[in-house]
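Pasting a structure here, questions to come.
Of the protein chains in this complex, all but one are displayed in their positions.
We call the chains A, B, C, D and E, going by the order they appear; numbering starts again at 1 in every chain.
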């Protein structure tokens, strides 16, 4: 049976989130032939670019340009397209026009699966805002009476990727995604991000730990790296898994 | 790629639970070639045999015999083996020896997947007891130092089937299992149970509603019947589903 | 003892919600002599009018007109007045002026009881928005320093009616409302809605199931139809019920 | 319409709990003509009799006798019968025979309503144990196949009375019971308990605070004293309250 | 060892909240030499000034002036500075410019600890709004790329003070703060508030009850008054407390 080609949308509050938290999922999907589209709501220019701001004479324009380039390179390595909505961060702000753009993109990409942030993160309210905007846009994109060039979308699953401090966000793992065979791509994408090497080590270690957990939870012993995701909606399927 | 043959254990507090709540899952698994083993902790002879007790001159022995026959017939139709532990119901009581039997059965069957009751049902504490015993037995059956004829088990997933009043039990659906192509078997199994026809209608209606929900949640439009299940542990997999 | 006349407000995100989810409660209250006021925030013109949009050449104006007529007829059958705020749906948007209108209506109607949507529905964020707006407006309408023609309201109970997928919304039932003697009115109101007959069957079946549950939870055996509601605030009373 | 006579069972882990936590509910029910039966699982002789143990030369027998007399007097004032099961406290221990006695009493009293402790109190596990035993016994007492002199019970509501530190027990109030007109009885019953006067003041103050809350939540302004209770099961009724 | 001087910010939706709910915490901190800054988002002029509005011929201007004076006096007694942002109440509304002011104040005060309202209070949505705005502003004030005169803040703990009906707000106590030695200051501050004496008695009684609870939870027997607070973030420390 020929495998169906899926469309995956990754809805990222800041332009780095998708790499650290969902890089494996993106590479895995792209590798099997799916279309993967990363939507970055902001560049994380104010809140998540410490490395750049520590450089002498840094300007906002430069931060945004560099962050855009880094994210574009990372996405390319992972195999995803990118849309940068440039809505500002800390705080992220999504007005009516930006919201309509999000709806249009969902209709254009017709995703089977959407990856985004958790609903409650006390450390980072931009992440919550992205979650809320995504759920609202998904609803509008489904509405028959919202008439646009592209037709309504179906009922894509929403997966929430792992936040930085999962136990403070009520994050409970539903899927340990085996990213063993694409981890080198995730690593290369992380290396684009201009972040300190300790962050790359952090997420490499996390992938190894999640890999160990995958094996302990019944996964194949060949798994060495994994990513944790939580699901919002029920899975529909014909197998008892 | 040849499909792997799985082993599924269904851990049922009373001898009717597995039919109403997991009949579709059992038939579905058996139909794809899995081994399915139903373990009935009790016959539900005191708490779930109203139809029999309403008959003049009914005795406990007769109730147990009839319930056993009904459950055996239903399991046969669905394609599962049966073990009746005869531990009594209302309240279900699992002593040390019975517990050891459960562990032995888990080691004998080496399940990939286990189906059982939810952890909290204010109406039916036998169901909670079954849940707790299963989790404890799963843990013991995994222990290398618990030495029996059969080797330790792996890390089988535990799925909780839908309780009678899901919204009073904190039941949140993780899997809408498509049982369209085996629903006639579930219906025939339900007909073995000597229950009033309204119960058969109830679970048929429930399957239809869950089927509609499956389609609304992105499932194939060909789905007409489904069963709802909740997962206890993360799924390990290579697909974003 | 003569029964006190109550005022009931039903706060409905879209113009169909009040019929499907609270039609029995409305008819029941009206039948005992209460004043019942339905406030529809939108016509559900974009997100909940699939039947109309499937018709050739449909326009937004027509959809809104038809939805208004349907809702008016249904409310009339149930015995309630209607206010249509026409705020748009998918997404529902409530600006300052609309918010003030809601507060004014609450002060005008002086409700003892308010019915509205749940706080968390991952499928439908308009419903959550209605819940939040209602709680905020209730608070303002209680404030002595918010000065309007009508005096402040008391402390009306807020009941949340059953969402479409209760187990995905954390909905736990507090009240199984016996609607046996008004169900024919609810059915007639549902028939006004221009929806496909399967939706009418769906909510009829739901009422029957909730009726069975009512009997199982100690209600009179004469109950055949019920509606499920959840309460936000404590009940104050002199009886242990 | 003549009011129906109800049967109320109060299931109290220690012989003082029913007075402090449910004295108002008992007096209120008795005053309207209901039968009220207090079942004390233990005398609280080890864990809740500090006043007695501080007396020179105190013995276990004396503590139990005094506690029994105090509880009997209090119940008489409130208008309830008493059963003392004498199962020991700290820890409360309910063996099979004691469990059967509980089931028998439930069948004998045929309650419409049962009052007991919350499910989770980190300070007092005897209270949790009482909750669990009650739910299990209620289930068995409902079973047709559990055959005793008295017939099966219906589906009595279970109300949980307020624990000492409600915010540590996940206690959320469902019912603010107006006990204004029976508070003098509760006070007299509390005075039987041989406790230090500060406890009497504590529960008097609590009743006043809950009374204020009742008024703030829409109750009659004549309410001066109330008790807080939480419900386990849905209420079935014909009124929107 | 010389004690470090801390900076504490109290983020109060209405100008009375900080006195009733955190007066002890403020006085305690000020007494040990900390800088304490109260930020009042509104005067509570519409929703929490019943006493004033009951006076003949009262105007909004007078209410605001009186409320400001009362809060200033109370803060002075407790030992805190005050900022009045005058954003209006019932509903509290925080636009972009007001939000920036909050961020600026956080950067100016560089708090180690912030006190504010709980996240969910069904009775008072202004309180929730204050909680959300605080979390968002804390995040922005931490961002290196948000460039202002004052440098980014660290990671101040956020404590939530006790809401009026804690059991309806999911409030679970993390800290019972001993305010014994400053309670006379809290009492004097409460007396500034122009509220009815019963409110002063209410919060005095609450402090006594929380004091009793503190002793019961292992605190020194010398504690007679306490305040309850809940923490949002983990404590970092070197002691097992």
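Here, a contact is a pair of C-beta atoms (placed from the backbone, for glycine too) under 8 Å apart; a residue touches a chain by one contact, two chains touch by 3 or more.
Quick caveat: nothing in here was measured; it's all calculated off a predicted structure.
Undergrad: Considering the entire complex, write down the shown chains that touch the omitted one.
TA: Across the whole assembly, the hidden chain touches A, B, D, E.
Undergrad: Tell me which of B:140, B:159, B:175 or B:212 is the one touching the absent chain.
TA: Answer from the full complex: B:140 touches the omitted chain.
Undergrad: Which of these, D:45, D:70, D:162 or D:227, touches the one chain of the complex that we don't see?
TA: D:45
Undergrad: Of D:19, D:40, D:63 or D:105, which sits in contact with the chain we cannot see?
TA: Candidates D:19, D:40, D:63 or D:105; residue touching the omitted chain: D:63.
Undergrad: Of the residues B:58, B:85 or B:232, I need the one that contacts the missing chain.
TA: If we include the chain that is not displayed, B:232 is the one touching it.
Undergrad: By the contact criterion defined above, which parts of chain B meet the unshown chain? Give residue numbers in ascending order.
TA: On the chain B side, contact with the omitted chain comes from 99, 132, 135-136, 139-140, 142-146, 158, 232-234.
Undergrad: Tell me where the left-out chain touches chain E, residue by residue.
TA: 6, 8, 25, 28-29, 112-113, 115, 154-157, 159, 173-178, 213-214, 216-220, 223, 226, 228-229, 231, 233-238, 240-241
Undergrad: For the chain that got dropped from the picture, name the residues of chain D it touches.
TA: Touch with the absent chain occurs at residues 45-47, 49-50, 52-54, 60, 63, 89-91, 122-126, 168.
Convention: only the chains that are shown with their structure count from here on.
Undergrad: Following contacts chain by chain, what is the lowest number of steps it takes to reach chain D starting at chain A?
TA: Shortest path length, in steps: 2.
Undergrad: Trace the shortest sequence of touching chains from chain C to chain D and report its length in steps.
TA: Minimum step count, chain C to chain D: 1.
Undergrad: Shared touching chains for chain A and chain B?
TA: C
Undergrad: Looking at where chain A touches chain C, is over half of the residue numbers used by both copies, so same, or under half, so different?
TA: Different-residue interface.
Undergrad: Could you find the chain whose CA centre sits the greatest distance from that of chain A?
TA: The chain lying farthest from chain A is D.
Undergrad: Could you state the distance in Å from the CA-based centre of chain B to that of chain C?
TA: Here chain B and chain C have centroids separated by 38 Å.
Undergrad: Name the residues of chain E that each touch 2 or more other chains.
TA: Within chain E, residues 168 contact more than one other chain.
Undergrad: Throw together a list of every chain pair that touches.
TA: Result of the pairwise touch check is A-B, A-C, A-E, B-C, B-D, C-D, C-E, D-E.
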